[in-house]
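Missing here is one protein chain; the remaining ones are kept as they sit in the complex.
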Amino acid sequence: MTRASNGEPLVRMEGIVKRFPGVLANDHVDFELLPGEIHALLGENGAGKTTLMNILYGIYQPDEGQIFVKGRRVRIRSPRDAIRLGIGMVHQHFLLVDKHTVAENLAMGYAKSFLNPLREVKARIRDFTERYGIQVDPDAYIWQLSVGEQQKVEIVKALYAGADILILDEPTSVLTPQEARDLFNVLRRMREDGKGIVFITHKLSEVFEVADRVTVMRRGKVVGTLRVEEATKEALARMMVGRDVVFELERTPGRPGEPVLEVRDLTVLGDRGREAVRGVSFEVREGEIFGIAGVAGNGQRELVQAIVGLRRVKSGSVRVTGVDATNRSPREIAELGVGHIPEERLKFGIVPDMSVAENSVLKSYYRPPYRKGLLLDYGEIRRTAESLINEYEIAVPSPDTRARLLSGGNMQKLIVGREIRRDPKLIVASNPTFGLDVGATEYIRKLLLRKRDERKAILLVSGDLDEVIQLSDRIAVMFEGRFVGIVRPEEVTREEIGLMMSGSEVLP
Amino acid sequence: MIEAKLVENILWIGLRSATPLLLAALGEIYAERSGILNLGVEGMMAVGALSSFATALVTGNPWLGVLIGMLSGGLLAMIHGAISIGLKGNQVVSGLALTMFGLGLSSVLGRVYVGNQLPVEARFLPKPVEPLSSIPVLGRVLFDQDPLFYISLLLALVMWFLLYRTKYGIIIRSTGENPAAVDAMGISVNRVRYLSTLIGGVLAGLAGAYLSVAYNPAWIENMTAGRGWIALALVIFSLWDPIRALLGSYLFGVVEASGYTLQAYGYSQWLLNGLPYLLTIIILTLGATESMRRRMGAPAALGRPYEREER
Partner (left out) sequence: MRLRVIKRLETSRKTVILVRILSVFAALMTASVVFLVYGLNPVDVYSSIFYNAFATRIGVTESVVRMIPLLLVSSGLALVFRTGFWNIGAEGQLLAGAMAAYVVAVNYGSLPSALLIPILFSVGFAAGAAWGIPPAILKAKLNVNEVISTLMLYYVLYWVFQHLIHGPWKAKEKVGQLTYGGFAHTEVIPEASHLPLIDGTRIHWPTLLIAVITSVLAYLLLTKTPWGFEMRAIGSNPDAATAAGMSYLRTVILAMVVSGGLAGIAGVGELCGVQKRFTPEFLSGYGFSGIITAWLGGNNPLSLIVTNFLYGGLLVGGEYIMITYRLPIGVVDLFNGIILFFVLAGEFLVRYRVVRR
C-alpha cells in the first residue's frame, strides 16, 4: 500500500456541532481527509456520519465549528459552494431526474455551452469511461437504468464538476458484491489520481477491503481515527457499538408446524412493467422464521407487496392458512391473520399527522371495540395506545402526541406492537431494524424470535445479511426476481450466501 | 366563393383571438415546467391589459404600453412567487388570490378609463405583408396581422428551442421534475422558479396588452373575460410544450371564432366554447397512462414547494 499522504489535508473539520430538534446529531466532531486516500467513516445508523458529510456538502449548516478546505477556512452555505470547492457527494437516494437522459442530467449543472450542451457532455462522459472505467450510456433515460448504473451516473456527476473530494454515502447498500468490486476499482483509480474519498459505511468488511484510514463515530461523536493496518475487526466493532458485540442471539432450534403462508409460482410486475418477481415458490410454517436475503432491488419489495395485497399478482398464487389470498385487498389479507411491518416506516407505517393513539389502531379502527355503531370509541383507542406504550416501552409523552415526533426506534416499536396486538398468524417484516440504534435493534430481533417461539410464522426480508442469518430457520436468497436457493443457516457460510446474492448457485 | 371568404374570416379572427391565449399559455408553461402552478393568469392579464392601455392612451405609443403591461404582469407574478417560493405557501390559494387581486385592481384603477378608446396611432393594427398577403385564404390569415401576432408566433418557436435545446431549458424542466436533484447540482431552485414565474407573469401581461392595445383597443371592465383560465387549460392541452401550445391556441381560437358563424348553421356557439375544456380533460386522461406520463406527463413536482430535507 503506497500512497501519498504528505501535504496538507484536503478537508479539516473542527468541533462541528449540529442539533436537530431533540437530537444532538454531531457533538464536537473533528474529521480530516488527505489527498490520495480513501477514508472510511464508520458507524451505526444514526451515529451522525451522514449528517457530518451533509454539512461538508453544504446541505446543513453547522451550529458550531469550523471547516477548512485545502488549508483555507471556508463557509459552505449550499451545495453550490461545496461544488465550487471541489467537493462532490453521492447520496444514498440518488438525485437524478427520472424523465431525462443521463446526458441531460449532467448538462443541467455542468455544460459550458448554452446551445447544444449535450454534445459536449457526451464527449466528457466518454472521457471518464476511459480514465476510470465507468461505463454509462449518455442517451439512456434514468428510469431505464438499474440502481447500480444510476450510482455510476452520480459518480460521473461529481467527477464532472471537478470534484477532488468525493463523498459516497453507503454506496454498496444497493449493489451486488460484483458491482461493489467494480466500484472499489473505480475508487482506487481515483485515489491514484490524488483525489480524496470519504466512504460512509456501517460494514466492517468494506473498511478492510478498500479504505486507508477509518474514522469511527458513535452517537454523534468521533470515537477515534485509525490507519486500517492498525485496526482489527473486533476493535472497530467495539468502537462502533461501545461495548463488546455479541454477534449471536440466543436461539433454540425451531419446531416448524403447519404451513401458514404458501406461495406458488408467483410472478409480479415491477414499477417499470418488467417482471420483478419471476415464478417464486415457498412456504412459511408456524413456529418458523423464513428469511429472504438479497441485495435491495432484486424483487423483495414487490414480493412482499404482492403477499400483503399492495401489488397485483400477475400469475401464481398466495395462500394464507389454506385460504386463497391472491389479489385480495390489503384489508382482506390482514383479516386472514397477516401482520405487516413495512419497510420505510415513515412512508408506509405511520400517519405522521395523526396521534400515537390513532396510529396504534390504524388497522383495526373500523371494528369493535374501537368502533361503536357509527362512531369511534376514543376512550378505547387511548387505552389500547397506553397499553402498547407500556408493553413495548415506547418513549412518548402522551398517546395524543403526533406520531411524527417519535424517534425511529419508538416508531418501529409502535408499528410492531400494533401488528402483534392484532394477533396475526403470519408476520411479514421488511427490514424491521433498518436505521435503528443498537438497543432498538436488539429489542425488535428478540421480539421476533419470541413470537416465533409462540408459534407465529414469520417472513423476514432484510438487506442486512447478518440479521437474516441470526434470526432465520431457513434462508432464501433472491436474485433478479428468483430464488437462487433455499438454505439452512447452519449449513452454509456467510460467504456462500454472499456469493448466492450475486446470482451464483452454491450447493452445500 | 362566399364559403371561402367565410372560412378566411373565421381563420383570421380565430388566429387573432388565439394570440392572447398563446402568449399567456407560453408563460405559464415555463412557470409550471419549473414546478410553480400559477392560477392567477387571469388577474395578471387583467392588470397587464389595463396598464398597457393607460400607457398607450397617455403616451400614444403602443410599444411603450406593451412594455408597461409586461412589467406589471411580471410584478404581480412576483407576489405569487414570494408567497409560493419564498414563503412556501399554498399555490392554489395564492393563485386564486392573485386572480381576485388582479381583477379587482384593474377594476378599481381602471374606472377612470371605462369607455375610453385608443386613438388609431396608439393601436396595433393588422398590416398586410405584400405580396404574401395576396395568397388566397391563408394570405390574409397569416400575413395580414398585427406585430404582436408575429411576435407570439416567434416566441413559441424560441421558447420551444430554449426549453428543449439549451442548458437553461434543461434546468427549468429538471426543476419541475426533481428540485432536489437541481439543488444538489449547486443550482438555486428558488432562482430558477422565480425567473420562470416572472416569465409567466411578463407573458400574461403581454397577453393582456394584446387584448387592450390590439384586439379590442378600448378599456372595458373585466375585458379578459376568462381568457386566463382558457390559457391554463391550453397549457395542459399542450402537455407543457410551446409548439403544441401554438397549435392548440389556434384550435381554441378558431373554435371560438367559428361559434358565431356555425350558430347560423344550427350549432350552438356555447357548446362549442365548452369543447376545448372537454378536449383538455380527454387529453389529460389519455396522457395519464404509465408510459405516456413518463414521456409527457405533468411536471412531477408541480405545485409542491421545495424544501431541503431537514429531519
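Order of writing sets the labels: A and B. Residues in every chain begin at 1.
The rule is short, and it goes like this: contacts are C-beta pairs under 8 Å (C-beta built on N, C-alpha and C of every residue); 3 or more make two chains touch, one makes a residue touch a chain.
Quick caveat: nothing in here was measured; it's all calculated off a predicted structure.
Contacts of the undisplayed chain with the visible chains, over the whole complex, involve A, B.
When the missing chain is restored to the complex, the residue among B:11, B:66, B:83 or B:142 that touches it is B:83. Looking at B:4, B:58 or B:93, the residue that reaches the missing chain in the full complex is B:93. The omitted chain makes contact with chain B at the following residues, 37, 43, 79, 82-83, 87-90, 92-94, 96-108, 110-111, 221, 229, 232-233, 236, 268, 270-271, 273-274, 277-278, 280-281, 284-285, 288-289, 293, 298, 302-303, 307, 310.
Seen from chain A, the chain kept out of the figure touches residues 21, 61, 63, 308, 310, 329-331, 334, 340, 342, 347-354, 358, 362-363, 365-366, 371, 374-376, 378, 402, 404-405.
FYI, only the chains that are shown with their structure count from here on.
Residues 165-168, 170-171, 173-174, 177-178, 180-188, 290-291, 294-295, 300, 308, 310-311 of chain B touch chain A in their complex.
Chain A makes touch with chain B in their complex at residues 20, 59-60, 78-84, 89, 91, 95-100, 104-105, 107-111, 113-117, 141, 143, 157, 161, 273.
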